[in-house]
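Got a structure here, written out as structure tokens. Questions coming.
Note that this complex is displayed minus one protein chain, with the remaining chains in position.
Letters A and B mark the chains as written, and numbering starts fresh at 1 in each.
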Amino acid sequence: MILSKEHASTDVALARRVQWPPAVRITALLAPAAIALACCGSDPPRALRPPPGPPTGRIEIHQPERLTSIASDQRDALGRPLRVACVTCHSQRVPTTLPSTVTELDEFHQGLRFEHGALSCGSCHVAGDQRSLRRADGTMIDMRDAMDLCRQCHGPQTRDYDHGSHGGMTGHWDLSVGGRVRNHCVDCHDPHTPAFQPSLPVLPPRDHGITRQPSRGDH
Amino acid sequence: MTTTTSSSPSISYLRFLGRVVVLAFSGTWRFYAWMTVLTAIALVGLNAWGHQLLNGMRVTDLSDHVSWGLYIANFTFGVGLAAGAVMMVIPAYLYDDHDMHDVVIIGELLAISAIVVCLGFIVVDMGRPDRMWHIIPGIGRFHWPVSMLTWDVLVLNGYLLINLHIAGYLMYQRYLGRPPRKRWYLPFVFLSIFWAISIHTVTAFLYQGLGGRPFWNSALLAPRFLATAFISGPAFVIVLLEVVRWSGKLTFGDGPINTLSRIMRVTVLLNLFMLGSELFTALYTGGAHGSAVRYLFFGSHGKHALVPYIWTAVALNVTSAVLLYLPRSRTSKRWLLAACGCAFLGVYLEKGMGLIVPGFVPSTLHETIEYTPTVTEWKVTAGIWALGLLVLTVAIKVGLAVWTGRVREREDGAARSADGAALGAEEEPLRDQHHGT
Partner (left out) sequence: MSGPNRRVALKVVGATLGAGAFAYAAQPVAQWGAGLSLEETLRRHYKELTPDELAQILRRLEAETKEKYGVDVRIDDIPAQEGVSFGYALNLSICIGCRKCAEACHQENNHDRRTNNSYIRVIEMEQGSFELERGTVDYDHAVPAPGKFYMPVQCHQCDDAPCVKVCPVEATWKEKDGIVVVDYDWCIGCRYCEAACPYHARRFNWREPEIPADEINPDQAYLSNRIRPQGVVEKCTFCLHRTRRGLLPACLEACPTGARVFGNLLDPSSDIRWVLENKRVYVLKEELGTRPRFFYFFDE
């Protein structure tokens, strides 16, 4: 619509400069105007909805069950590993020392893979208190605030997370409408082996042209 | 329009139309056989198109990667054919070629038939032809002047109307036995020359203006379109003139055919030169911009669907050039016709499958997804060409009957003398308009 109007105005300007005879000028004036009118002059203006208000929605961080429970070797009816809450055992069994390597772990913790830099169990865990974690400066934090622990080393990721460009989310972009739930670091990264684990992709393209031709060739 | 015949102009025009219809449906057994075959092919096409409408365009081999194929390829070629017919009008009116003037009506009728073919291919390529009215200026939402497709709608239909007017007016005046008035057709003849160039330029701009398709995004596309149009048009007309001569319905000298083959001698080389220039740019520069050309000529990623088309096209184009430059083609009709056949087919392949499809392969995300027309697409395509030939046959049959004076208002010549008495100041003698300008 806008383009047609511009067209009309340039034609008018052109007609004035060149000083064409009146008949030509009128035609130059009228023809694009008439077409612009016929094409799109009749649209009723569409009302816009009001702009977003002040942000009132809360940003919550999802609490992964991994922080309060551990997978057992049992499975439920759907084949998912049954999880056992930490307190089930640790309310009675209170270890006084932490193991120095993963091979010393027993019971539920057997077979734990540990690939997280040069950290040791004691870097984060506290002997005798499975609900707390210890920061590098020695202060204790609640297990639910585990992300504070990650923040100590992973500065760039923390910065990106805080600006919504790392870690998934669901909910509202417009916080005046509703809140948002952010993923916890531990939702995607097992603190013991934080590298993102490969998985098979979903929904392979099956569009016309791809299905008939099995592969794109030899590269 | 004044007329001094006993009946009023509208009655006489209706009678003219009635006689045209009768003429269109009567002829020798050869005519009937030819028309029956064409009708049958057209009906097969209609049926295939119906299935395409019902089941969706999945019956074609088109995809979101190659979204235009055989239909648009044929459309593009058809526009060239329509524009190419102007190569009879230019010598006849701009260069005052008297011999060409005698047969120029055939060029105008060819233009009309070719535009019918083009419109047919556009309709079958549409996913929703039921909404065609959306593209009618003033009634639908005509996105003019921004969309090149709206320009194409204007120029194609405009060209159809101009040619219908010129051919219709000249024929009706012949029928009435009166000399046509220059002011009623000459401006349109000059307009049609300009317009013929514009239909093919606009059609080229349709592709040329797309920045996302490097294969088309070349300033050379419009000149190439015109060069190929001025090969396929004259080639078809030469064959058509020979058929007309063979039918004995019109006698004319070799002038027009010589002029047309002279034009072709220029355009075949021009086209090969421009093709070579495109190839050099694409292949010498290399990189992603040349990948469509590499796919077209040599195949890529193990896919070669277009390779046979393009090499056949190149072979035919080179052959036609060689044949046209051999002295034999100036003396032997057979050699000339062979050259025309090669040129016509070569351009058809190069401009159709060889120009439209590689615009899409590789796709904009550089996927190499091929396209091979399905039987349905070929049926529809054959149907539309059959329809075009039907229109052309009827137009030429009727046209020549009127043109040569075999069909006219009064058989006894009374009308002529009556008309002659009423010749106005602006009316030239018949001979004059014939070779006028």
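By definition in this document, a residue touches a chain if its C-beta (ideal position, glycine included) is under 8 Å from a C-beta of that chain, and two chains touch if they have at least 3 such contacts.
Quick caveat: nothing in here was measured; it's all calculated off a predicted structure.
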Of B:Val20, B:Leu119 or B:Met148, which residue touches the hidden chain?
-> B:Met148
Specify the residue from the set B:Arg15, B:Lys333 or B:His366 that touches the hidden chain.
-> B:His366
Go through chain B and note every residue touching the omitted chain.
-> 32, 36, 39-40, 43-44, 46-47, 49-51, 53-58, 60, 62-65, 67-68, 122, 125-132, 134-135, 140-143, 146-150, 153, 206-207, 210-213, 288, 291, 359-360, 362-367
Please identify, in ascending order, the residues of chain A that touch the omitted chain?
-> 39-40, 42-44, 46-52, 156, 160-161, 163-174, 176-178, 180, 183, 188, 196, 198-208, 210, 215-216, 219
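Rule of thumb we're sticking to: only the chains that are shown with their structure count from here on.
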Centre distance in Å when chain A and chain B are each reduced to the mean of their C-alpha atoms | 56
List of chain B residues in touch with chain A within their complex | 58, 62-66, 137-138, 141-146, 300-303, 367-371
Complex contact set, residues of chain A against chain B = 3-4, 7, 32, 35, 38-40, 207-210, 213, 216-219
